[in-house]
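Of the protein chains in this complex, one is absent; all others appear in place.
And then chain A:
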Amino acid sequence: MRLVVDLNKCQGYAQCAFLAPDVFALHGEESLVYNPNAPEEQRERLARAVAACPVQAILADGLDDLAGEPGSGSGREASDGR
C-alpha cells in the first residue's frame, strides 16, 4: 500500500509510530521517517495510523473503508461519471 506523509503538516505527535511501528518511526525527537510502501499485512495498523493523525497528514492508497480520506468520494464520481 502506497502512502505519503505531508511533513509540512506533521508535528511529530507520533501517533502513527505507536500504532504502526513497522511503517513509521521517529528519528530523533520529532523527525518522522516512514516506508512509503507498507506491506499488505500492515493494512489495519496503517488505517489506524491514518485515522489517528491529529493533523491528518497521512495519505494512503487502498484504505477504502476510511471515509475521511481527502478528495476520494466526489472526485471518483466526477471521473467515473463521464
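The working rule: a residue touches a chain if its C-beta (ideal position, glycine included) is under 8 Å from a C-beta of that chain, and two chains touch if they have at least 3 such contacts; residues count from 1.
Assume contacts and distances are computed from a predicted model.
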For this session: Among "Damage-inducible protein", "FAD/NAD(P)-binding oxidoreductase", "Alkylation response protein AidB-like acyl-CoA dehydrogenase" or "Sugar ABC transporter permease", find the name that the UniProt record gives to the complex chain excluded from display.
Result: "FAD/NAD(P)-binding oxidoreductase"
Exercise. In the complete complex, which positions of chain A touch the hidden chain?
Worked result: 1-4, 6-8, 10-12, 25, 27-31, 33-37, 59-61, 69-72, 74-76, 78-82
